[in-house]
Each structure stands twice: as C-alpha cells, then as structure tokens.
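All protein chains of the complex are present and in place, except for one that has been dropped.
Our next item is chain A:
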Amino acid sequence: MTAATIEAPVIHRPGLGATVSQVLSMAWRQMVRIKHNPFELVDLSLSPIMFLLLFVYVFGGQMAGSTSDYLQYVLGGLIAQNAIFLTMYTGTGINADLRKGVYDRFRSLPIARSAPLAGKIFADMFKQVWSIVVMLGLGLLMGFELRTVAGAFLAALVLVVFALAISWISVLMGVVADSEEKVQIYAFVIIMPLTFTSSAFVDINTMPGFMQAWAKVNPVTHLADTMRGLLSFGPITEPLMWTFVWAAGIFAVTAPLAMRAYKRKMV
C-alpha cells in the first residue's frame, strides 16, 4: 500500500520571505514584458493625454471661466479617473494568462498560490506611477502650477495605495469573466459612471440633490479631492482619510472574493 516516497522538503506553506521573493519574480516577468513591448506604455498614455487636452481646451473655458483655472481644478480629477481605469488592465492581463494556461504552470510549481495575482497587481503599480508622471508632466507643460513637489510625491504614493486596494475588483472580474473583452465591458460600465458622478470634473454643488448625495460619498470624489489637495488647492486631510477608508473597505471585501473565485476556478 505504501508507494515509493520521494524525499521532499516538508512544506506546508511557503514562508513570508519566499512568498515575497515569488511575488517579486512575478513582477519581474511583467517588467520584462514591458521591455519587449514598450508600446504598451505609449498605448496606456494615449487616452489620459487626450482626456487632459480635450477637457481643458474644450470644456475649460465654460467650466471655470478660463482654461488655466480649469486645469488647476481638473488635473487631480483626471489623474484619479485614469488610475481607476488603469486597474482594469490588471484584470484583463490575469484573464489572458488564465486562458492561455500560464497559470496551470504556476500552479504546478511549489510557490504560494497567491503569488501570481499579487505579482501582477504589484507590477501594474509601475504603470500607475508612469501615468501620473505623464499626466503631471503634460499638465506642467500646459501651465499647471504645482502646490509643492513633496505633494506630488505624496499624491503618487496615495494613488498607488488606493490602486493596490481597488485592483482586487479588477482581479475578481478577470478571474470570473470568460474573456478579456467581458472584463473590459464590465469595467467600462462600472468605471465610467462612477468617475463622472464625482468631483473629478465638476464642483458637485452644481449637481441636483440626489446626485450630490451620491457624489459626496463616491470614493472617486475623495480620491479626486485628495489629488487636488496635494497637487493644486483645497483640503487634504479629510478626503485623504475617506480615500483610505474606501480603499480598506474595498480591499477587505474584494480580495477574499477574488482569491476564493481564483481557487474555485481551478477545481
């Protein structure tokens, strides 16, 4: 009844150090992918550049009286909106890997089961930083007046923390959906209205009552206000606090759901 036993290290669960190293290796793979396909960075810069130019030079005059005033207002909002859109690519990437069989290989290796997902999320933070640099750079060229340099670094940090948390929504969709296109459609249907019903582009006091009520609690409002506060003007502490509350809440709900769906997917 006893079969030949191969001497194996007795592992029940990879140690924290090993897991961190595996997550970093997964992130390394994503970085090498960008190295081989640098156009991906151009690709994901196109829409924020377009949004920034169109919003400021088309709507700016009417929105805030002058394009330069509107630029001061909207840049933080656009950075927040773009960060949320970017998280979608985490889900589409995971979906593609799942369908191609890359995850089957990962799952046959003696590594932490969460390493592939965590590595992808982690690596995508590079894209977040890249995007804020591109948008802030273009904004400065257009005449944006930065509140403080320290504020810009802090804004990037807050953005990364928020994106790390809400990426799990995207991961959940990436695991559950049966195609990349579906992930994109789901994401679009959620993200588009979510970002527009916030303070990202307009003062929410101009909205009708029912919309104001929602916009005031919308996480995008808090993130956009935080970005605005750190980069140009306005309060920082309160929106920052609410941003972290939302991030923690979203993470607490979606990360376990995503991990559960991921494990089930493999049955």
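Note that contacts are C-beta pairs under 8 Å (C-beta built on N, C-alpha and C of every residue); 3 or more make two chains touch, one makes a residue touch a chain; residues count from 1.
Keep in mind that, in the parts below, contacts and distances are computed from a predicted model.
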item: Hidden chain of the complex, named as in its UniProt record, picked from "Sodium:proton antiporter", "ATP-binding cassette domain-containing protein", "L-aspartate oxidase" or "Carbon-monoxide dehydrogenase medium subunit"; value: "ATP-binding cassette domain-containing protein"
item: Residue of A:Val32, A:Val58, A:Leu157 or A:Val189 in touch with the missing chain, whole complex considered; value: A:Val32
item: Contact with the hidden chain (one of A:Met63, A:Ile94 or A:Ile111); value: A:Ile111
item: For chain A, the residues touching the chain missing from this view; value: 1-6, 8-13, 18, 21-22, 25-26, 28-29, 32-33, 36-37, 100-102, 104-111, 115, 265-267
